[in-house]
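Complex shown without one protein chain; remaining protein chains in place.
Then we have subunit A:
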Amino acid sequence: MKRLMTMAATASLLALPLHAEPVKIGFVTTLTTGAAVIGTDMQNAVNLAMEHLGGKAGDTELEVIFGDDQFAPEAGKQVTDKLVKQDDVDFVAGYIWSHVLLASRKSVLDADKILISANAGPSQMAGKLCDKNFFSTSWQNDQTPMAMGEVLNRQGVKSLYLMAPNYAAGKDMTAGVERTFTGEIVGKDLTKWGADAQLDFSAELAKAKASGADGLFVFYPGAAGGAFVKQYQQAGLKETLPLYSVFTVDAISLPKLQSAGFTDVIGSKVTQEWDPSLDNAANKKFVTDFKAKFGHYPSYYGAQSYDAIMLIASAVEKVGGDMSDKDALRAALKEADFESVRGDFTFGNNNLPVQNFYLREVVEDADGVWTTKVVETVYENHVDSFAAECDMK
């Protein structure tokens, strides 16, 4: 009898499928330097996603290992190598910064692991460098400023001055607005970026004002956004040089602008693929639980990170936790069969989302907290401009 029991136990152990081992997700973001404020938001959203999933995708345990890129490409590549080689993760997700993602992509793709961007969308990786193992839950960098260019045309803005940081995404962002804006670009400044980024924009603001442009387009993500808006108000440019921004005025910068009383930002318009006010069940649950847990609104960085984990979970569940069949795994990811907080979307040929872009306005909510709400839909099911350069079908 005892022997029978042992045999039965052995048999049941053998019968256990291979996926008893947890599926590991490496998540690379910025957890130190001033940009850690973004990374923390993403980390919170990932932890909330794991909580909503109960730590599982179907029957498979999920495990997340965070890595800090220190806001620098070389450190980002190093921590990616560590996740791929030492921790042997199945997915590497995250990446705020385009230059960090560009530096790290080979480490993941050469090891035949799945790479998922939760923010950065460099033009190269949407086009010529597209890869069957690379997916995105954000956008291609040019898309959001293209939507802004469209808005400027509709509002009858004739001339524009551009300011952005001097790195991969800064160049994509200015290229994006230049692609759709039909008026004249009267000047452009690219400022120093990185851990010792330029945060005092006095010289550039003086130039922008002297240029006599109808409007000022800027892209300053993270802490730089708050700094920029303050100097914009201190320079008293609201009347003469209206501000049109992307990834600058957001749930990261608004709480600090509110605490310091920079009221000029109310009513300011930005474009985005997501907003806390979007009306779908997944988004309501995400925003409500995030606010209850962390005491403030999530940002789009958080929303995209939440989606990245949900996308991974949906695919892992579809393949029953079997990470060995990459073709099945990729097919499962490509279906994007999960409740995205931005509403349903599909993946294009280059594995970037085909999705809507909205115009948002900064408002005060019912509790007196500054946030954004959707004003109108600028693009419906927008495909990025580099998809055609990608040779995947």
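FYI, contacts are C-beta pairs under 8 Å (C-beta built on N, C-alpha and C of every residue); 3 or more make two chains touch, one makes a residue touch a chain; residues count from 1.
Assume contacts and distances are computed from a predicted model.
Only one chain is not pictured, and the protein name UniProt records for it, out of "Phosphoesterase", "Putative xanthine dehydrogenase subunit E", "Branched-chain amino acid ABC transporter permease" or "Metalloregulator ArsR/SmtB family transcription factor", is "Branched-chain amino acid ABC transporter permease".
From the options A:V177, A:A227 or A:A332, the residue with contact to the chain not on display is A:A227. Taking the complete complex into account, A:D189 is the one of A:D189, A:D214 or A:D307 that touches the chain left out. Interface note for the absent chain: among A:N47, A:Q78, A:N153 or A:N166, the touching residue is A:N166. Residue A:E204 is the one among A:D69, A:D142, A:D172 or A:E204 that touches the chain missing from this view. Taking the whole complex into account, subunit A touches the unshown chain at residues 31-34, 36-37, 39-40, 166, 188-192, 195-197, 199-200, 202-204, 206-207, 210, 223, 226-227, 230-231, 233-236, 252, 255-257, 259-261.
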